[in-house]
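What you see is part of a larger complex, with each chain still in position.
So that you can tell them apart, the chains are marked A and B in the order they are listed, and the count of residues begins at 1 in each.
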Amino acid sequence: MLTAEENEMLTRSGRGTPGGEFFRRFWLPVALSRELPAPDCPPVRVKVMGEDLLAFRDTTGRVGLVEPRCPHRGADLYYGRNEECGIRCVYHGWKFDAEGKCLEIPNAPPESKYKERVRIVAYPTREYGEMVWAYLGPADAMPELPELEVGLVGAEHRFVSKKLQQCNWAQSMEGALDTAHFSFLHMPAPETFESINPHAPVDEKRFRWVRDDPMPKFEIVEHDAGFVMGAARKADGDELYWRTTQFMLPSHSTTPSTLPGETYFGYTWVPVDDVSCWIYTSAWNPERPLDAAERAKLAAGHGVMSVVGPDYVPLRNRGNEYLLDRDDQKHRTFTGVQGVAEQDAMIHDSQGFIADRTREFLTATDAGVVRFRKTMLAGMRAVQQGTNPPSARNGGAYRLRSGSWIADRKFGFADIMMQRFGDPHGRVHS
Amino acid sequence: MLTAEENEMLTRSGRGTPGGEFFRRFWLPVALSRELPAPDCPPVRVKVMGEDLLAFRDTTGRVGLVEPRCPHRGADLYYGRNEECGIRCVYHGWKFDAEGKCLEIPNAPPESKYKERVRIVAYPTREYGEMVWAYLGPADAMPELPELEVGLVGAEHRFVSKKLQQCNWAQSMEGALDTAHFSFLHMPAPETFESINPHAPVDEKRFRWVRDDPMPKFEIVEHDAGFVMGAARKADGDELYWRTTQFMLPSHSTTPSTLPGETYFGYTWVPVDDVSCWIYTSAWNPERPLDAAERAKLAAGHGVMSVVGPDYVPLRNRGNEYLLDRDDQKHRTFTGVQGVAEQDAMIHDSQGFIADRTREFLTATDAGVVRFRKTMLAGMRAVQQGTNPPSARNGGAYRLRSGSWIADRKFGFADIMMQRFGDPHGRVHS
């Protein structure tokens, strides 16, 4: 449970808010690279943390992320022409490059100094892991790109997408750090409890262990990028089924189900405003390329990927109650909503546009949620007091994995991390 | 005409407002029984006087009306599972019964005291007249169910429905207490004035008397549930055509056209919020069952019943200007809008989302409207001062009828009531 002030701090991302300033100390994905498929392609509107921006890929392939207002009389550069290394306003032809520099003012005399005085806001961008990343913070606090593993593997080893979530980012992120909910939200209906949920992304044994133990024991270990969390459920015999999850500041996580050799999954939450966010979703397999069938399945919506339209808005969404089917809910799935990603989206949206954390009854399985809030609020307060987040300056600290492991109950979380990842924090040594 | 303060008092129904507290001293219908057709059927969202609630029929058939927020982390119980005598949150399986008691917390240890501490708000409910009634007021002021006649007759004698009205409840209720408007709103166009409006729910003589006397004389007699009102129009020869109407606190009325042997009709207004309301509409014939043809006609929309979609929203509504047909208005009906219920809805909506009663020019035919306001404001002020409405504690006082009577002009309203109903207030003696 948080105070009203803490809840505000955790959930607001506008410029000047403590949360907004904290987020603005990190690189964040603002588009998929494929949304800007070629040099001089159409620009795309980008809204991030309440800022209306315009992204365009210039003739050289560089991505500009700029304030879309022409300084002359305020026309919207979105309607502009992306041509010859700049975006040109169609009203009077003023032109700006990806760094916001004014290149041409055709309706001012050549001797005018306007070109030097006129700039538009432009944020630095990078491309990594098929995502366009931007940094919206102060120039003197420029961080490193987080070296998420999805960007380390070759393109043939990964699939990246995004989906719109129609609520505040933080409650959706909390859902990923609360792996106890797998025992309910993603299960079949009790009457078919013995069968396997066809949508469950795990095999029969793991499914059964998750189903049968709704109260996993949580362990948390902090590291340079955030923390790694283990949740142990009873498995068969004397064994425990461990599911581990990474939280990386400010808003990345990786998922808990992956056994060695299987595909890894990750999420990054980026506020559009305080009542909606993009969730960038990644799948990667460091050991082998993803084949065409796997890609097709992920592109069609599977696991962390929602079924989305061409605008990346989930087809099952707040506006249509996720196509909730009460007959399916009664007889087949626990929720009546198809898709693990959609089940998550539904329950997160249902907490309200901004979850009210001043009225809660938390339990031991909310350990990850509690630690997340504490970590975020501490980081926000530090920035308020002038200390930038050390993790932002340490891109290498983000080379992390999480996943599953089955081991005798005599082993502790530290043993599990070593057995599963060869590293106490799940660090990729490559 | 009211002051701005009085208009606010009359029209606001939120918790804590004088009007809202007054309404919260009565049982009110919050759903049709058939919206919850069977044990463990899907729950339905209910919004009443600004409160977002959830209604569900449990395994025993009992209806719960609860706050839909799971106390754990605020997920919406609407997406929950209605099963085994309770509604279960699909996030972590917390379960609550129809009285708001917590039955299970699967992710808390068995020894936890949470189950005892955690409750959700639940309001008492009853079923009567095929409607689910709820009481949203203080437990120590619990009233009696109003014994409206529609609930006294057998199911085969009645038909009950509801319709959404897209404006404040009070101006719509006023329309029912202003029976002078029948001389206009529900008439044919003047050029066909000699013919019968095919939508008028009365025979030729009554139609003619209403048409020809736009200024009926009103008489009002107060009784334990509110008041009964008579409006006398010139009939043939020395006779008067009396139409009587019941107003019962806080928001019930019965209609004026019924002659002995004919079907009775009633309305109950229930605020959704301050700019929309449900109108529960009833037809009943105490002397004979309603046959299939009558039921079909009522279900399709006739008289007090609007033509509605499966969501009970009128198909002719504010959003489509009631399918106003100007050619029909010029040549056939007075309004160009089909349906008596729809004509009423149109004119009430047209007064604004909340009618401004500070600018009015009332006439003698507004006598019922004026008495209604006075009665309501007095009741609201009494509750403010700690006196609960006596009528709410006297369910039997609601066994009332109204209707038509034709009699020599020498008889006064008191005679008419005795001749027509055998009782000065229209009380049903059965």
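Operating definition for what follows: a contact is a pair of C-beta atoms (placed from the backbone, for glycine too) under 8 Å apart; a residue touches a chain by one contact, two chains touch by 3 or more.
No experiment lies behind these values; they were computed from the predicted model shown.
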| item | value |
| --- | --- |
| Per this structure file, total copies of the shared sequence (2 shown) | 3 |
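The rule is short, and it goes like this: only the chains that are shown with their structure count from here on.
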| item | value |
| --- | --- |
| Rounded Å distance, chain A centre to chain B centre (Cα mean) | 49 |
| Residue ranges of chain A in contact with chain B within the complex | 171, 174, 180-181, 183-185, 189-190, 214-215, 324, 326, 329-330, 334-335, 337, 343, 346-347, 350-352, 355-357, 359-366, 369 |
| Chain A partner contacts - residues on chain B that touch it in the complex | 40, 42, 69, 71-76, 78-79, 81, 83, 90-93, 105-109, 112, 114, 117-118 |
